[in-house]
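Sharing a structure, written as structure tokens. Questions coming.
Excluded from the complex is one protein chain; the other protein chains are retained at their positions.
Up next, chain A:
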């Protein structure tokens, strides 16, 4: 752990040298401060309450290459299956953290769908206004670490009252033949007043060399804007992901985030919502289906700062073999945030005696006129329901799969993109080892 920390700190000098004159900018000042913060905090350990159930130690031992080379021998046909390719979409694609123009389809017509690197060079107003303003570094070592090296990722800016006409896919491919790699994408997404967009984010390794991704995504959902964001996590079992997503919501805005966690070795999802102005509507949905040697940790925050906002959170998990799951859902209702509606539900099914889940709802409510609820269940599949299905000729494996799908289905949320819904259903069927079409 210390070794990786040292290596990151010394490689920072190399990183700085390559910035060519950019090192005096306000952005770079923020990077330096962030590095300092990381130096002080160090990687989170299990002694840290927020990391009690997720141990990064095993994945911090590897000798990661920090600035992997660009791979340009990947062709679209090799990676086609990771895209939703039946529909038209914008694509912002990276390979080993480096932008891949030939796999991408960006635009500046009506809105900007391009790269963070491009925004750094061309859109100082966006960077000054939003970069490092939404994600907080206080006690957040992984956010600081990412910020210190922040240089590339997706940049999306949708101006006032514009609706992005097709979904946006942000995909980070990783591929290396020799050594483990660490990548730190930085995304910035700005929806101005009345704007609307749908985004799908994916991190995908193309071979079994371990990858550690520490991503930060800052999102501003402007007044009356609407954002649907899907995180499709189905990476190889050698890859780990620490995802830090921070969202600020403004008046009358709607933000729906769905996280589908099926793959990876260690996945930590930090999803932080700041409800900054009145009448915001927030949905957090999550479906986790994992098995042998997999760990998924959902750490969510609904921070109700003002009155009349609503947050709905529903996470369902299915854990097989020795899989471990964590759900830490925090709702804070500040003193002034009267008339808040905040709901949270987390249900888990354990398919094996060796699978575990640690569920921790945290409600901090300082206002007195609110409606808040939380619920948490851990159980097994209903044997009666299983017999019912089998008595209708459905084989045990398929019956189990159908029951699991049924259990998870309401947490899939409203996946409005039909092709994505099909893909998610297909991935679930595959994960459950059946060849079933879950919807008629």
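As a convention for this text, contacts are C-beta pairs under 8 Å (C-beta built on N, C-alpha and C of every residue); 3 or more make two chains touch, one makes a residue touch a chain; residues count from 1.
Definition applied: contacts and distances are computed from a predicted model.
Peer 1: Write down which listed name, "Fe-S cluster assembly ATPase SufC", "Amino acid/amide ABC transporter ATP-binding protein 2 (HAAT family)", "Response regulator" or "Heme exporter protein C", is the UniProt protein name of the chain that is not shown.
Peer 2: In UniProt, the chain that is not shown appears as "Fe-S cluster assembly ATPase SufC".
Peer 1: Among A:19, A:74, A:98 or A:385, exactly one should touch the missing chain; which is it?
Peer 2: Considering the complete complex, A:385 is the one touching the chain left out.
Peer 1: So which bits of chain A touch the chain we can't see?
Peer 2: 382, 384-385, 387-396, 398-399, 402-403, 405-410, 436, 438-440
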